[in-house]
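Just one protein chain is left out here, and the rest sit where they should.
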Amino acid sequence: MAKYKNHILVCGGTGCRASQSEAIAANLQKAVDENNLGNDVQVVKTGCFGFCEKGPVIKMVPDNTFYVHVAPEDAEELVLEHLVKGRKVERLLYIDPETKAPVSDSRHMDFYKKQLRIALRNCGFIDPENIDEYIARDGYSALGTVLEKMSPEEAIKVVKDSGLRGRGGGGFPTGLKWELTYKSESDQKYVVCNADEGDPGAFMDRSILEGDPHSVLEAMAICGYCIGADTGLIYIRAEYPLAIKRLKIAIDQAREYGLLGKDIFGSGFDFDVSIRYGAGAFVCGEETALIHSMEGMRGEPTVKPPFPAQSGYKGKPTNVNNVETFANIPAIFLKGAEWFNKIGTEKSAGTKVFALAGKVNNVGLIEVPMGTTLREVIFDIGGGIKGGKKFKAVQTGGPSGGCLTENHLDLPIDYDTLLASGSMMGSGGMIVMDEDDCMVSVAKFYLDFTVEESCGKCTPCRVGNKRLYELLDKITLGKAEEGDLTLLRNLANVIKDTALCGLGQTSPNPVLSTMDNFPEEYEAHVKDGKCPAGQCRALMQYVIDQNLCVGCTLCSRVCPVDAISGEKKMPHFIDSSVCIKCGACMEKCKFGAISVQ
Amino acid sequence: MNLVKLTIDNKPVVVEQGTTILEAAKSIGIKIPSLCYMKMDDMNFENKPGGCRVCVVEVEGRRNLAPACKTECLEGMVVKTHTVRVINARRTVMELILSDHPAECLTCAKSGECELQDLAQNLGIREIHYTGEQSHYKGDRSPAIIREMDKCIMCRRCETACNEVQTVGVLSAVNRGFESVVAPAFEMDLDHSVCTYCGQCVAVCPTGALTERDYTWKVIEALVDPNKTVVVQTAPAVRAALGESFGMEPGTLVTGKMVAALRKLGFDYVFDTDFAADLTIMEEGTEFLDRLTRHLNGDKSVKLPILTSCCPGWVKFFEHQFPEMIDIPSTAKSPQQMFGAIAKSYFAKKLDKKREDLVVVSVMPCLAKKYECTREEFSVNGDADVNVSVTTRELAQLIRNANIDFASLTDEEFDQPLGESTGAGVIFGTTGGVIEAAVRSAYELHTGKHLEKVEFNELRGMEGSRKATVDFDGMKLNIGIAHGLGNARKLLEDVKSGKSDFHAIEIMACPGGCIGGGGQPYHHGNVDILKKRQRAIYEEDAGKPIRKSHENPFIQELYKEFLGKPLSDLSHELLHTHYFDRKKKVEIEE
Partner (left out) sequence: MSNKVKSLQDLRKMRDELKGKINLREKSDNPDNLVQIKVSMATCGIASGARETMNYIIDDLDNQAIDAVVTQTGCMGYCYAEPTIEVTLPGEEPVIIGNVDTKKASEIIEKYIKNGELVDGIIPDTYKTIDNK
C-alpha cells in the first residue's frame, strides 16, 4: 500500500461537481503524476464540504489548507506551488470577510468554527466510493457491536436514551418509533429510508448520501436488527443521480464485504437494502405517501392511524426514518447514548444539519448543535447578510415552516422553540431574507410551491391552498379589498385545522407567520396600495421629478408602451395607467430624475 | 370483542372497537354530514379516503380536527360535532369545494339527485367567499357514459368502484394538486380504455361528473316518425326500480304502470325483454346440456364450466382481461340482443314490414347495454338490431316529459307475442337469477322429470361470490355465481388455474345483478334499496303462472313457427354471437 504524504481532498458534492470539480480532480491527478508525486500524493474525491458558496473547494492534508473557487486550470499551480515548493497559493485562499486577511486552515474559518459534525462527520473527509475509508473511520463497527453484543431491546434502549428525534421534520423520537415497530408482530417488516428531500433549497440528505452512504446503510441494518426486519428500502428521488450512483456502489461494496446480505458478522442476521425511485414529489416525503409510491400507487397520503409502524409497506410494519436521522445512528452506538444526549438541548439532543441559503454571505451546508441560536447560524457561520443589507427574516422548515424575525434571532434552535414561535424545524432548509424582500411575496412564493406539490387528495390542500395563493396574488397586485385579510386568515386557519397530511396542515405557516410578524406589511399592501419592500411591481409607480428632468426625451424613446410624454426640453410625464413598470426609463435617465414610489 | 366508551356531543355511547366516529354518532342519532364517504357492506364497497374533510369533528386533546368517517373511536374520547370551530371549518371546506364546481345546477343531469347540492343546502351555504380559477378538463362522450370532470369533486368513489369493486382499473386520479382529476390513464377517453361501461362509477358519483349518455331525444324522434313502427322492450330489473323515480317505496313493483306509461308514450308495441330471457334459457340451457353431455361422455374438446353471457359489461370485461378464455362463455347473445334479432326478423315478418321500418327501443337498468347495441356484430347492413337503449332513469324522464302522472296509472298488460314471459325470465334481473332459470329448465330437459320445487334458495342471496351444488337426479352440478366484476375475476382466476370444478357459472357485472345496474335510480349507497328490488323480482316470479322458460307458450310457438329448435342453424345465426380478443386492440391503440 502506497504511503501517501499528502492527500488532496476534492469536494465531489453535486454543487462543486456542477462547477467542474471532476475536471479539477483529474487535472490534479495529472499534475501529481507529471511531477512524479504519484507515490506521495493521493487525490481523493469526497462528499460535500458544506461551504458551497465558495465552491469548488479543495483541501490539502495534512496541513489543512483550504482552497476556494478553484478552477481546473489551477491544478498545476496548486501541485507545483503547494506540494513541490511548499508555498501556499495565496490567491485561492479563503479571505475572511471581516479582517480581509486570507485564512488557510479551515479550522480557523468562521464558517466551520461553530459547527459540530456528527451526521456529516465523513462528508468531505472520506472517499464515499471506497468502503475501506469508511471502515477505517470505524465504519460498520457499530453494526458489529450491536449484532454481537446487544439484544434488539438493548439496542433500541440506546437509541431511546440518546434522545435522537426524527430529522425529517416532525421530530418524533426515533427510539420510540423503532420500539413501536419492534412491538408490532408480523412475519415480515421493513426498514425504509426516506430520501425524498423536497424542500426548495435543501440538500442535507443528498449531501449525506453523496458523501457518506455507508453510514445510512449501516444504520438501516442496525434498525433492521432492532425491529426484526431483513429488508431495507431507500426511497430516493430520481433527480439525485449522484446520490443514487454512490448508494449503489456502497450497497455493492457492503454486500461484497458481507456487511449486507446473509448472516452478517456471523450473527445469523440477514439484511439487504434496495433502492426505490421517486419522481420527485414533495408530498412523497410524507411517510404514508412515500409508502404508497413505493407500492406503485399514486403518491398520496392516507389518514394516520394506522401508522406505518403498524401497517406500512405492503401492509407490514415499517419503520421510516429520514437520511439524516439514520446518519446519526452509527455515531450514537460508537460513542454512546450519553455522549449524544449531552449535545444540544434537553429535549432536542444532538446536532442538526441545515442548508443555509438566501441573502447570507456563506451559503452552504452546516451542522450545528441543537440550541445554537439563529443569530450564530446567520451571522457567525453564515457571515451575515449579503451586501451589508439589513436582516429581515429567516424561514426555517421550508414551505411548511414560518418566517421568524429579528426578535427571534436569539432563540435557540430546537424542535419545540421553533414550533412555539410559529415555525418548525422541518428537514433543515433555512432561507435568510433581507430588507428588500416583501413578506407577502415570500408567503406567495411558498404557497406557489405548495399548490404545485399538493397531491390533490383533500379539499383544504387541493382547493384551499389554491385560493390562499390567489388571495395573496390579489394582495401583491394591489387588488385586495377590505376584508380579504380576514378571509385570508380564516382560510389559513381552516386549512391548518382540516388538511389530511402534514403537507396541507403546515402549508399555511408561511402565511400565518408573516401575517403575525409583519402585519403592517400586509396592511400597507391592502390599505395603502404600497409594497414597503418595493418588490411588488404592480404597486410601484414610476415618476419623473419635474425639477430634475431636462426634457432630453431619452426616456420617452426607450419606453416600450409609449407611456411617457412631454415636449422636448420640457419636463416629461409618465402615464401610470399605461406604464408597465419595466424600469427601462429609469435605467436610461442620465439625470436621476426618475424614481419609484 | 372489545367495547369502547366515549361521548359525542355530551352523549355517552358504547361501541365496538374499530367503529368510526361517524358510525358511532349515527347510532345515537347524530348525523354528521359527509360527502366522499360511501360504504355498502354487502357490496365490498368502502370509500373513505378522508379526502373531502366535510365530516371533520373536534376530538378533545387533538391538535387538528379529525375526519369522523376515518377516525376510530377510542376509550374516553370526547367528540364535539358542532362547535363554532367545526361548523366554520365545515362551511369553509364546503365553500372551497363549491368554488371549484360549475354552478350549473339548473341544467345539470344530476340536479335533484346531487349529493353536493343537498349538502350545500343542508349546511345553508348562501355565499361562496373564496372564489378563483375553476378547473377545466376535456369532456368525454362514450356511447354509454359521459364524463364532465369539471364537476368532479375528487371524492374518489368512482375509483373505488372501478378498481376495488370491479377491478377494471380504468379510473384513477391523475395530475396533482388543483389539476387533480379522476380519469383513464393519460387522460384518454373511455372509448380507448378497457372500460366495460358497467356504469358503477355513474351509480356512485355524488355529482353530475359522471352520467349516462342520454338518448331520450332519439326515442322521441322515433315515436313521432310516422314511417316507423316503434317497439319497446323492458328489462326485468326496470320494473323493480322505476317506481322510486316517482317517489314510491323501493321494492315497489310497477310492471303494469310501466306498460301503461310506455303505451301512453306512443310505442306501437310494448314488449318484454323477459320473453327474450326465456329464449336465452332455451339456447344457453341447451348449449350447456350439450356441452355437459359431451363432457360426461369424455369429449376432451369440450370445455367446462360454461359461463353466462347475458351481461355486456361482463362480456367486455373478459374480452379485455381474459382473452385466452373467450371460448368458455356461452355463445348465446344477451336477452336485449336476442329480442332485437327476433323483433327485426320474426316479428317484422309477422307485421309484413322491412326490418328498417322497425325501431327497437330497449329500457334497461344498464349503461353497458347502450354500448352493446352499438357493437357491429349486432347490426345488419348498418341497421342495429336494437336501435336505442335507454335507462330506467331516462324512461322516468320520458314519462315526466309526457306529463304522465305515473302513480295514478292503471296497470296494463304487455303486448303479444313478444311480451309473454315466465317467472324464470323475470329473475334474470337479480344475481343468481339467470342460473336458477337455467337450472329450472335444464333439470326437466335433462332428466325428463317434472321439477316440483322451482325455487333454488341455495342459488339466491347477496354474497359477492357463491357456490352451490344442484342435484340433477343423482348428478351433482357445481354452480358458481359472482356479481361484481372483482368477484368474477376471482372466480375466473380459479377456473384459469384449474382450481375450480364448476360446471356452470353465472356472472353479472353489477353488484346485486341488474337491480344494481348503472342505469337504475340512484341508491346513494343504501344497500337496502337493492335488497328490496331483489325481493320485488322474486315476488314477481312467485306470482307468475308459468315459471319455467321452456313452458312459455310463445317461446314454443316461436320455435315451431320460425327457429325450429334450440341451436338450429337459424338460432345460431340470430341468437348466438362470438367474442373478440380486445387485449391486442387496446395495446395497439396505445
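Chains: A and B, in written order; residue numbering restarts at 1 for each.
We take it that a contact is a pair of C-beta atoms (placed from the backbone, for glycine too) under 8 Å apart; a residue touches a chain by one contact, two chains touch by 3 or more.
Small disclaimer: the values here were computed from a predicted structure and weren't measured.
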Just to confirm, in the complete assembly, which displayed chains does the hidden chain contact? A
The one of A:Y140, A:F203 or A:F354 in touch with the missing chain is A:Y140
Thinking of the whole complex, not just what is shown, which of A:D132, A:E153, A:D528 or A:E587 touches the missing chain? A:D132
Tell me which stretches of chain A touch the chain missing from the display. 1, 3-7, 9, 61-64, 83-88, 101-105, 107, 125-126, 132-133, 135-141, 144-145, 147-148, 256-259, 265-266
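As a working rule, only the chains that are shown with their structure count from here on.
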Express in whole angstrom the distance between the two chain centres, defined as the mean CA positions of chain A and chain B. 53
Please name which positions on chain A make contact with chain B in the complex. 281, 298, 300, 302-303, 305, 451-467, 470-471, 487, 490-491, 494, 496-500, 505
Quick check on the complex: what are the chain B residues that touch chain A? 49-54, 56, 64-65, 67, 70-72, 85, 88-89, 92-93, 96-97, 99-100, 129-133, 153-154, 172-173, 175-180
